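Note that this complex is displayed minus one protein chain, with the remaining chains in position.
Labels run A and B following the written order; every chain starts at residue 1.
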Amino acid sequence: MVKVTLENVTHIYDKKVKAVDNLNIEIPHGKLTALLGPSGCGKTTTLRIIAGLLYPTFGKVYFDERDVTIVPPEKRNVAMVFQFPVVYSVMTVYENLAFPLRIKKLSKDQIDKEVKKVAQFLGIEHYLHLKPTGLSADLKQKIALGRALIKQADILILDEPLTNIDPLARVELREKILQIKKETGITTIYVTHDQAEALTLADLIAVMREGKILQFASPEDVYNHPTNTFVAWFLGNPGMNLVKGILRSVNSKTYVELDGVQIHLPTAILAEIVNRVSINEIIFGIRPESVEVYTESRPGYIHAKSSVVEDTGALRIATVNLGDIEIKVKTEKFLREGQEVYVKFPIEHVKIFDKDGNLIYG
Amino acid sequence: MKLDTWKVAALITFIFLTLWTILPMYYAFITAFKSRVEITYWPPTLIPTEFTTHYWITVWFDRPTIAYYRNTIIAGVISTMIALAFSIPTAYTCARFNFRNRADVLFTILTFRFLPPAAVVLPIYVFLRQLALIDTPISLGLLYGAINIPIGVWVLRSYIREIPPELEESYMIDGYSRTRAFFGITLPLIRPGLVAVSLIILALSWGEFLFASILTTSPVGKTLPVGISEYMGGEWGYEWNKIMAVTFYAIIPTLIAFFIIRKHLARGLTFGIVR
Partner (left out) sequence: MARLCIERISKKFGHEKVLEDISFEVESGSFSTLLGPPSAGKTTLLRIIAGVETPDEGRIILDREDITNTPPKDRNVALVYQTFALYPHMKVYDNIANPLKAKKLPLAEISKKVNEVSEFLNIRHLLDRYPRELSGGEKQRVAIARALVRDAKIYLFDEPLTNLDYKLREAARTELKKMSKSLKATILYATPDPVDALAMSDSVHVLFRGRLLQSGTPRGVYNLPNDISVVKVFSYPTINLIDANLEMKENKAILRTPFASIDFSTYADTLTEGRYLLAIRPHDLHIVFHSEDASSVNSFKARLHLTYVVGSETIAYADANGVTLVLHLPYIYRITEPKDISVLLDLNKILLFDVKSLKRVFPKRGGG
């Protein structure tokens, strides 16, 4: 149970590419922290620096109070699970799990006890005598997880472990990871580009982009109170609708204009926005599930037309056009493509960002 | 402290091994600059008392060295072309098509490389003499080419396997035949492999002695290795200075070749192992 602190960590590849840019983060002990971001955002580089597979160009890494910046990985007491299941195909599953313990020179009985315990926990006790070749990817990944757990390391590091697992098996593996979190309380760091995964598994999420951490908060905060447009867009399935707009004042009535569509907001809110914004360009944000949509006209609702409707089983994601603007709407209703619809943006779910993407209201 | 002793011991071993390798080469090189008298000195001198470049020039004229050089080049080039012509299609077929007994075919091809030359040289001599192909660099080239097909197959097959079959398939789906896909996709992408194999075969042919010595009789067909051996046991005893000079002239091309393909060579040999 160790906390990880990164201090001014910067890493530059080939003297040109800044993969990680002055990161400062304190990853708390006993919790699962997710590093979430698109490809190339620096999350894997950060992970490798924490694991010791990479020494940062600048900055320091601390485990609790110990400076581990240039300590080699084998001396850091970390366990790592990779994107591609790393299993030794020449050994049986039992041997794979026992391997880390053999290095520690435990007695045969102790090893046997630990291996059986971990195998049962992960549900692979029936495969112990088999060799890994031919087993499915999710089973192999369970073996890799088992090998990581059996080490009883201070930190568990997972690098997109579910990416190469097929969707049906992924659910079970996610369960196991949550169980691990609950029962061992090991400090876990999880890298992913899948926001749903991060929201399900993490206690804390660090949203990363181009080497920087944009927001570091709980899943609820990152989802409901994003501090900038990238976080707002990246979280969510699909992410927040973001439309550029202008604050206009006509005849002492102030409203937000989005490409020809006028949205009237309560005066008090508008006043607050006007105060915070030096230029009148803003970005209007609302999550697809927060948009109210009906198929009949209602007072206060804006007319729109749905162009694409994606049925995702329980819900529909409809792309609707209001004038020139495209908004995504998420609803249980069964909408059709080309249907006339009527939408409203409830003020309690509206977010306003300045033109650089920083949150100013919401 | 313990680490330091290891490091010192390692360093000493390293220096020793380097000298062990380089010293003979240096000595050989410097011998070519010595006078006829000095080569007989005992103990041998590391630095010639009389520095002479005379023999570096005479070796071209007092023996048909130029002819030998020419023959070696011809044999080398022909061998490379023959080996490539046969090993490329073989490697491609063995890499791409899963036919029965493929493993056996590959194994058989590879074992041919281990054929001891001494066992077959006499039958080959008789065979070539009946075809009146004794004492020409062309027949040597054909022979070397055949001998080196296994190496070509071995190296090229691993290069070809590195190329995802989807690239060739996609090319075919685009509207080309498999043959066109081979020329349009496979060949361009295995270029480093082709270069490596060519240089390896060239180098092997360059230094071949056994077949050359038996199958050639005159400067019409003799190659450099045979030519160099003629300096041994001549009327003048062993003219080491001349021997060393010719030898160095002979190995320059192979040295250059190996420097070029150094990294390709390691890659080709270890390719298939780490999958």
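Rule of thumb we're sticking to: a residue touches a chain if its C-beta (ideal position, glycine included) is under 8 Å from a C-beta of that chain, and two chains touch if they have at least 3 such contacts.
None of the values given here were measured: they were computed from a predicted structure.
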| item | value |
| --- | --- |
| Displayed chains contacted by the hidden chain, counting the whole assembly | A, B |
| Selected from B:L110, B:I173 or B:I260 as touching the chain missing from the view | B:I173 |
| Omitted-chain contact residue, chosen from B:I74, B:V120, B:L189 or B:I251 | B:L189 |
| Hidden partner chain, touching residue among A:P132, A:G146, A:P219 or A:G285 | A:P219 |
| Among A:F234, A:F284 or A:F345, residue touching the chain not depicted | A:F234 |
| Listed residues A:L199, A:V329 or A:L359, member touching the removed chain | A:L199 |
| Chain A, residues in touch with the chain not shown (by the definition above) | 38-40, 137, 166-168, 171, 178, 193-196, 199-200, 219-220, 223, 234-239, 287, 289-290, 307-308, 310-315, 317, 319, 330, 332 |
| Hidden partner chain, residues of chain B it touches | 164, 166-167, 169-177, 185, 188-189 |
